[in-house]
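The complex is shown incomplete by one protein chain, all other protein chains being positioned as in the whole.
Chain lettering (A, B and C) follows the sequence in which the chains are written, and residue indices restart at 1 in each chain.
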């Protein structure tokens, strides 16, 4: 659906990450973890296309949705100056979302950078399903680390990593996660979101591990609804491979489906 | 010169006219009536080109310049939402300005619509030169009439017209002015600014009247400084005609110079 | 009373605002957002004989007031279209126009023949911006000779109204338009995308998987309007104008330049309601200008 959602809050949460709270009861009701909103930054030819952002949380009760975004370029820079009370033209919720397993498995969430956003929403849902949730979250440095604790239920075990060692484990979130595996963690399912090389590395490792692993991918998008095939990535289904739109068939895919 | 001028005030003065006060001591010192600023609406590709606005007043003492603008399209709409304290990228003062006669002549100012802006600045200067100034100012309706009195010294005689008769004289400012001429007004010099048909009508009448008459023209502009010849209009100099840039050789021309 | 019908020679549409091929899929994705029956016509994405995978990612990139795409004609092929997409489309009261593409003249001819017999297809649009494999990859749409041969053959193979879609990447669009008219096109549509590229300065390589892509959106509108204007002077068949249309004002430019209908592509991505908005906006325009139909403004910019 297309909607003008009201900005109820916009807060700087690190030097270049923002937290955006949008009011839109219907969207809030319909959203599931892994889905995203396709937002028109402003009514202007610049920036030209909409920008996709994962839904980092939805509260049907309050009729609100959360977005956490990083200032990456012109569009997000302009978005960061949106003010409370203004309206944003949003298309969504879009995409297919995560498909957690039924039953009381351990869930491991692996996040790189702002890729943590959709996993925050997922984590809440998993906890509601009485699952034990481990989050492995890394960023380049302490200043880049989003204070995720404040967006998560207390039950979740959070493991932090920074590439420069300025906070938590020194290294990548994937390395931290692998260490946990070596130390005996036995996840029943894995969810990951982050830079492409990170996801690719996990998917390659998982050929051996063979966990149920779902990855949330990013690709340049135009329509956001599956009409233009602009965001297609190569996907394997059984013996066949073919291009599938990230916006509609994804953004979440099983790790063994993605052809890198 | 190119400068980032601080917005010290922005006020709605009619339902679609705004008053903008800019702080820039050097520009304020250098500006003369008839000149304009070429303003970059915002740092973005949309709107793409700068927008020209007449200087409606300059106070070297306070280091400020006035602009009065009408919301005509996207650029001016965005400009109307600029906030106090923000900075605007301005090129100026540009153009050649009005050349009032020396001595104690009567000056008649004829303005259509927002064309009154440069004449407000001129009027102040003329009054300072101890001249008697008559302003004939028309707009389409009362709601479109800029409250010019507040921008002018008390000495100036203001005659208002509206096309629909909702305020002042019913008809065009030019008709009101002609009536004054018929009633015995003998201006020593005339200055006019407004829509092209109005200026053309005045210029044609002036072939008979033969007053020293200066017109401030508008043309689409790119560079604003005479480099691209984009804003050229046909000008007669003696026996010859040729295209001259409004931005540099104008915007003010003598009525007999303009080839319509 | 205002008449919104579009008169495109043998093709009559309920209104003059179409989807541009490749930007609206087969209509399915947009059907939950808007009523397909409102569309002047649904021009489906480029169809080829066999299914096509399309180009490697990335396939699109934003550019100033536009975008590049290099989808590579990803589509499920004729058979799937006939067995799955077309029957589904019949559930809507929408005029369907099929955009076809091929590597050889035979591809086009076969597609035209197969589609010609099918109920529920209103017209065929030939996308000539495809590399002619027989001619060493030169695009069909860039020489009068290839256009002439191809259009003649397709014309014979099908009895549907034939729209020939012209590429703007040419020196003389009017010459090619005349070639298409003379060889049997009923309608011309223009423009397709301008060829462009973006280089990723961090990897120092072309950004798109396909190296180059097609530029669409408002950036190209002045070029598109100019071409419609030139083609209108050169031919006597109706024109469907497109390229960067976002607003009613943009659409009006195309009508005044000589288009009898317009198509909307990239703008759908930004505002999925663009087409219904234009239809009602054109309606209001006719009313407020006291005009009885769009016909009254077609080609007006040519008057002196």
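Just so we're on the same page, contacts are C-beta pairs under 8 Å (C-beta built on N, C-alpha and C of every residue); 3 or more make two chains touch, one makes a residue touch a chain.
As the structure is a computational prediction, the values presented were derived from the model and not from experiment.
Although it is not drawn, the missing chain touches A, B, C when the whole complex is taken into account. Among C:41, C:162, C:187 or C:220, the one in contact with the hidden chain is C:220.
Of the listed positions B:17, B:159 or B:248, the one in contact with the omitted chain in the full complex is B:248. Which of C:33, C:82 or C:198 touches the hidden chain is settled by the complete complex: it is C:198. Those residues of chain B that touch the chain absent from the view are 1-2, 40, 45-50, 91, 219-234, 242-243, 248. Seen across the whole complex, the unshown chain contacts chain A at 45-46. Although one chain is hidden here, its contacts on chain C can still be listed: residues 63-66, 68, 142, 169-172, 194-199, 201, 204-206, 212-213, 215, 217-223, 225-226, 229, 244, 249, 252-253, 256-257, 297, 300-301, 303.
Everything below uses one rule, namely that only the chains that are shown with their structure count from here on.
Of all chains, the one whose Cα centroid sits at the greatest distance from that of chain A is B.
Rounded to a whole number, the gap between the C-alpha centres of chain A and chain C is 36 angstrom.
Centroids built from CA atoms put chain B at 54 Å from chain A.
Look at where the CA atoms of chain B average out and do the same for chain C: the two points lie 47 Å apart. The residues of chain C that reach two or more other chains are 64-65, listed in rising order. Multi-chain contact residues of chain A (touching two or more other chains) are listed as 45-46.
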